[in-house]
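Note that one protein chain of the assembly has been removed; the remaining protein chains are unaltered in position.
As written, the chains take the letters A, B, C and D, and residue 1 is the first residue of each chain.
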Amino acid sequence: MKEKDYFLDDRPKKLSYSEVWEKFFNWARAQSLWVIAYGTGCGSIEIPPMVTSRFDAERFGVSTVGTPRQADVLIISGYLAVKTLKRVIRVYEQMQSPKYVVGLGACTVNGGMYYDSYNTVNLVDLYIPIDVYVAGCMPRPEAILAGFAQLMKKIKEGRADGWKQYIDNLDKYRKNQEKIIKNWKIPNYNW
Amino acid sequence: MVNPVVIIAITLIAAFSIGIFQFLGKKFVRGVFWLTVLFDFAAILSIAYGFLTKAIKNPIMVKIGGFPPPIGINLYVDQLSAYLGVVVFFIGAMAAYHWLSRGINDPEPKALVLLLLLLLGSTGMIFTQDFFNLFVFIEITSIASYGLVASNLDSFSLEASFKYIVIGSISSTFVLLGAVLLYKFAGSLNMADISAHINSSMYSGGMLIIISIMFLFGLLIELEVFPMNGWALDIYQGANPAVVAILAGGIVKGFYLVFLRSANYLKFPHLLKIGIIFGLSTYIVSQFFAWKQKDIRRLFGYSSVGQLGLLILAGAFYLNGNLHGFAKKYMLFAIIFFVLNHSFSKSTLFFLADLFGRRRIEEWKGVLSKNKLFGFLFSTSVLSMAGAPPFLGFWAKLFFILAIPKEYFYIVALVLIGAIAEILYYFNLYRIISEKEDGIFDYKGSIVPSLFNVFVLLGLSAFGAYKFFILTGLDIQSGKFLAFITISSVAVFVLGVSRLAQWILSLGMIGALGFHVIKNTSLVPAFNIQSFFVYLVLAGAIMFVFATYPLSKKYSAVFYPLFVFTVFSMVGISVSSNWITLFIFWELMSWSSYLLINQGGKKAAWIYLVMSAIGGYGMLAGIKLLSTGPNLIPSFSSSSAFAVSAWAGILIFTAFLVKMGTAPLHIWARDAYGESPDGFTPLLSGVLSKMGVFGGILTIVYLLPHLSHSDTILYGLAWFGALTALFMALLAIFQEDVKKVLAYSSISQVGYILIGLALATSLGYSAALYHTVNHLIFKGLLFVAAAGIIYRTGTSYLPEMGGLIRRMPFTFLAFLMGIITLAGIPPLSGFAGKWLLYSALLEKRWMFILLIAMFASIVAFMYCYKLLHTIFLGQLRDKYRKTKELPLPLVIVELVLAGLTFAVGIKPNLILSFSEKAIKSLGFTSPGYAYESAHRIVSKFGYWNAYFMGVFAVGSFIIALILFFFAKAKIRKVGQLDIGYSGEVPDSPESVHFGYDLYAHMRRAVRVFIYPHVENTYKRIYNSLMAFVDYTRRFYTGDLNTYALWVVITLSFIFYILYKGVF
Amino acid sequence: MVFFAASLLLIFIGLYAALVKRNLIKIIIGLSIMDTGVNMLIISLGFVKGRTAPIISLKELFKKGTWLVDVSKVVDPLPQALVLTAIVIGVAVTAMALSVVIRMYSVKKSIEIDDFKELKW
Amino acid sequence: MWYKILYAFLVTVGGLAYGLLLGGISRKITARIHGRRGPTVFQNFIDLIKLLRKKTAISHGTMFFLAPMFRLLGGVGVLLLVPIVYGSSILSNFSFGGDLIVVLYFMVFGCLGMALGAADSGHPHSALAPTRGLAQMAGYELPFLISVIGLAIAHKTVSISGLVAAQQGGIFHWNLFQYPFLSIAGLIAMLGMYMAYPFSVVMAPQEIPVGPPTEYSSTFLSFMFSGRSIFGVGKYVLFMDLFLGGATNLVEAFVKTFALFLIIVFVTNVFPRYRTEQAVKFFWTYPVVIGLIDFIRIFIK
Partner (left out) sequence: MEDLIKRLESIFKIVEKKRGKRDNLWILEVEKDSLHAVLSYLKDNESFRHLALISCVDWIENNKFQLSYILWSYQKRQNLIVKIFIDRDKPEFKTVLNLFPQAEIYEREIRELYGVTFEGNPTQFEDFVLEDWEEMPPMRRDFDTLKYSQEKYGDRDSEVLKTNIRKIISDYTDEWRRK
């Protein structure tokens, strides 16, 4: 055994699969979205109302889970700093395909009101593939639900393939990530 | 044959010639001294040899000056005095050799003169038959000893000497008074003559009783009986050990013989009372006072005094105890063996104490490991002193206990309590000595005398065993087997030049015995309960011995011999046919296993030994209660002939309960299991504790039906078993040491077996026997695996482990199967035992016990999971990244055992067919269950199909696996630190391993139940006894006046009780 | 009877010294007194009033011309012989004790018991 | 013999469907109590399908890999070892394999497997959950054992079919009415056995995300999920046989298990959560005392 093999070394392979039942399964995937909410910013306060009695996301099959391993959807709720971006990347990579990312708020689109901050990542989709942006500062739970509806639609149509792109263009994403993360301490390829 | 008077004359002449011609030089002095001693020794040996070979039939009577006995002084040498003379001279010669080798700090000629005078005086004392002459010899002896005691010329020895002088003078005053008053009374000084004039009716008032008391009282002072022995202890502590060795080893024995003989000649009627009061009190008191002793010489002194007390007791019984036939003979041999044992081992101990020179016990730490020969001599002497089989002390004690009449049962009890106390402090000392410590060990002087002594002692031990088996008429098979055990383990020691050779030899011997048992039906005639256990022991032993080799490098050279010894003595237990043989082998097993455990945890071993002693001596007391009438040796089958009280059964059962570790007697188990050598623990748990089960079966089947309240006892036992099962399981879940978890688990499981036994139905026995074998399989497996894991990782601390499944897959597999079996989850073999037991309990309607037993097995899941998780699962630490799979022998044993659990789990008949036969031999017609079809077992309440369960589990597992591959996820095996950890990357395996205090929440719920109440109670008892002893031993103030005062008080006390007839 | 009582008294005096006195020499003296008491007792046991000592003096020998002693005239000779031995032994013991005391004094410069209580418990 | 296996397969599938449906109904009821609409009752089916066909999965090691099979096997085993319909040779399944004691011990099989797999993942939370679960098990098993032993002694059998047979002949022959205190103790134990809300500290989604299966995903999770559903149904059937007089036809079985299910759902939605030691203490006091009333009655009889 090697001195240290805490993490995996080999690069994840591109996925190839038959498309026979895919439509049916995409429907199932769309109807059962398990969310891990990453409370990076002010948007995280909008998640609890979304899943509780008032807006009741569960009627769409959206429910929350506590661990990235079981989650389908990663909600980035607001601005990201370099420090949080590292964690987001790790959480994203630990989720199992197919997986989707929802970006909440203007900050995730282009930095929003923090566009000139020394510590806010302006363009999140340079680093991880975002399937749906929900604009607003902050978006209300209704808007988030609308975003989920959008996501479901994309999934059903088979267009929500951010996870596929991430694997296919891993080098590009890595380059972008490493550009702003100076001290790259995240293990490579470990999901 | 030499005329005894020549001995005295020659010695006297030699002594004076040394005194006069000392200017001729050292060589001359030594030459004369050694020539004299050798001559005397040869002379007395020739007399003794004459007696031994029956060349001399009658006692020798020497008339000095040709006068016939009543007029002239005469010597009288009978068998006993000749033998004792040999001992005295041997010890004297050894002590002299020892002393000379150490270098005498007094001018040498004087010391040698005094030595010669001492030997002369004691010889004369033993030989003479004249009261006044006796006084003279006593005085010669005393004066010589005063001088010798003072010979160190430091303040200690001078102080001791002065105290001795004063008390000795008082004593001799009484002797002299007695002698002359006797002359006045009887008109003669010749013992035989006086004896002829006296009959016991003369004691009913008047002078004779006062006279005898005077005389005997003087001798009692010299015999160091209880209130008047402060001076003696001071001598033991303060004087030169060489002198003390000769005093304790030889001279005091002379006084003892004189005392007995005088009492006999005087026909003293109250000897028994005196003997019981003083002997017993001396014995008990000194054994307890020794507990707090810090000075090793004084400790030996207490022990010597205690032994003398026992001797006085034995002598009183021999002369005055209304013993007949067997008993008288037994008592005689008990006395002889006590004397010999004490002489040789105590003098060795004093020699060794002198050689090493340190006084305080703590300074003796680690002596055993520093010098092997020294350690051997010391251990042998201590073992023999404490009455460990097969040494002489054991046979003496056994003879003694057997000989005492049953109506004096309280004496048996007290003597056994004293023996336990003796073991307590001797092995506390031994514990300190055997602790590991590096350093240089040096001693000044020669070890040869000790070596001689120990060899004689070993020879005498063999003789003692021989005599015991011959005299008691036990089946000679057992005696032969005992010899076989000893010889084989010695052979393993001697022939085993390396550990490999020892391993092969041990394997070969156990295998050979197994082969012999299978081939030859003389040892186990038909398949019965005994052969069941013989096979169990041998099968377990051979597997566990096989597994030990990789571990053996760190064990000392006595590991394998002791292992073989333990195993064979367990075989001995299984084949024994009566209670006494059982007891002998039981003690052999206890002691040898004690020595094995002592290779690991010293304190643990000590507690184990003390608890074993309590159990073993309890058993002996129980056996004593069983034996009635002329048939002193109760055999199993004849137990029905005795109408005995329930106490006999309870006492005998104590021993078995101790070994089983049942609840209030379990305190030894955790540490003994946890700290014994890893190679031995599987045997301890798998086989040794099963001897308790064997004994339990014997007791319940053969003994209990004949006792009163047997149903109550059984129900109580079942409760004990159930509570043990529950509480030990509860304790196990909070242990953080792998072997301690397994230890508690072991006790808990044996608790189930006890429930099975206590049911006393055929189904209960089935459950117990099945679980016995099954427990051997899985607990052996777990302990072997634990041993290997400790060997590989170097720790037994659970939180230090983790993730080892990646490095030891085979061990994990085996361990997992062991755990599943332990938890009793079908389809492995553990379930069958549970099912049988629960069915049996249902059948008997013991609902509450059933409830507790089932609940205990639920609690057991907790530690099962804990073991698996903390050792094998979770995160692998960096330091174990290079750890390898266990060594091959261990893996083989593990996998064989794991295979067995699986095989038995699917086909329980593999065990049940044996247990059925064994149960039929107990007199049951059916095993309590029936086979409905080939694999379906039916009891009165339920049914169960092991084969189906196995096939079903394996089959559906395979189906699930196949189904799994239909689902088309792409599975990647990730690294150990790649866990969903809130986006963080854990920095080390340790930081994310959950291994410490797994059940903190459970602890909060059950805090009351897991508080060590029992252990603390024991500790409290021990500590308060210690404090009490520490306070009361201030009785020996060290003040001369007080000592003298006690002499006077004792005398008044004797007069009081004899006159008033109190007591 | 007087002798008997007196010797007993002596013994008790000796014992008393051994029990009470704190000075080693005094204890030895006590022992000697005890010895004397015992010796006296022995003598008194053999004593018969009006008889002489069982000793053959030269004067008597010449007067009677024979070694034989009239047994009815002398007291029992055996206790006297015993006493001789006992006296010798007593002296030996006393000598021994005194020498030990001398040594003790040279070690500790004291002959008080209180200074010799190291060995205890 | 072989047709038995076919029936067993059908029962397993049916049990799975029923279990998933009950789970969905439970979610729906909870949502309605919250004042929400809630997911469809078939949501669990959808979840299962989704999990079954995720495209990647991770494994931490052998035990991690095998644990879901153990879990499924444990669930299926319990369902198949208890007779669902009394007197029916088809729906009594494999109950000839063993009696109540066998079932009791086999129930641990799946839990142990899952715990081992969870521990093998190396996640501290995964290992924490089984310890809580086992502690809680030590809690609820005591009242459960009281009721089981009481019933076994009272009816002189530990065969489940025998117990059902003893309860035939009218509603008042049910153990629920014959031995009401034993039944109450057993039913309280059942709450703990389902790890439903007052006793849900094992799963504790807030502090230790979803309990033992923290690291499980995709297909593995789907196996655990279905194993748990089947196990749940098996336990309902067991409790039905023990206390509610078993069932003589399939409809009755549905009705009775559904009644048991409703008890749990309503208790779950009403109570907050106990800590582990509180749960253990609760189980060792009230239900035990209640159960002992009948237990002693049987003991004396």
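Side notes on the structure shown:
One rule holds in what follows: a contact is a pair of C-beta atoms (placed from the backbone, for glycine too) under 8 Å apart; a residue touches a chain by one contact, two chains touch by 3 or more.
It should be emphasised that the depicted structure is a prediction, and the values quoted were computed from it without experimental measurement.
Although it is not drawn here, the omitted chain touches the following shown chains in the complete assembly: A.
Annotation: of A:K23, A:R54 or A:K83, A:K83 touches the absent chain (contact as defined above).
Touching the omitted chain from chain A are residues 81-83, 86, 109-111, 115-123, 126, 133, 135, 146, 149-150, 153, 180-183.
Criterion: only the chains that are shown with their structure count from here on.
Between chain A and chain D, the centres computed from C-alpha atoms are 36 Å apart. Distance from the chain C centre to the chain D centre is 100 Å, each centre being the mean of its Cα atoms. Contact with two or more other chains is made by residues 53-58, 209, 214-215, 218 of chain D. Listed for chain A are residues 12, 15, 17, 67, 69, 96, 191, each touching two or more other chains. Those residues of chain A whose C-beta lies close enough to touch chain D in the complex are 12, 15, 17, 21, 25, 28-29, 31-32, 34, 52-53, 56, 58-61, 63, 65-67, 69-70, 72, 96-98, 191.
Of all the residues in chain A, the ones that touch chain B in their complex are 1-8, 12-13, 15, 17, 38, 67-69, 86-88, 90-91, 94, 96, 185-187, 190-191. The touching residues of chain B, when paired with chain D in their complex, are 803, 805-806, 809, 812, 816, 820, 823-826, 831, 834-835, 838-839, 842, 845, 847-848, 850-851, 854-855, 858-859, 861-862, 864-866, 868-869, 873-875, 936, 940-945, 948-949, 952-953, 956-957, 960-961, 964, 967-974, 976-981, 989, 992-994, 998-999, 1001-1002, 1004-1006.
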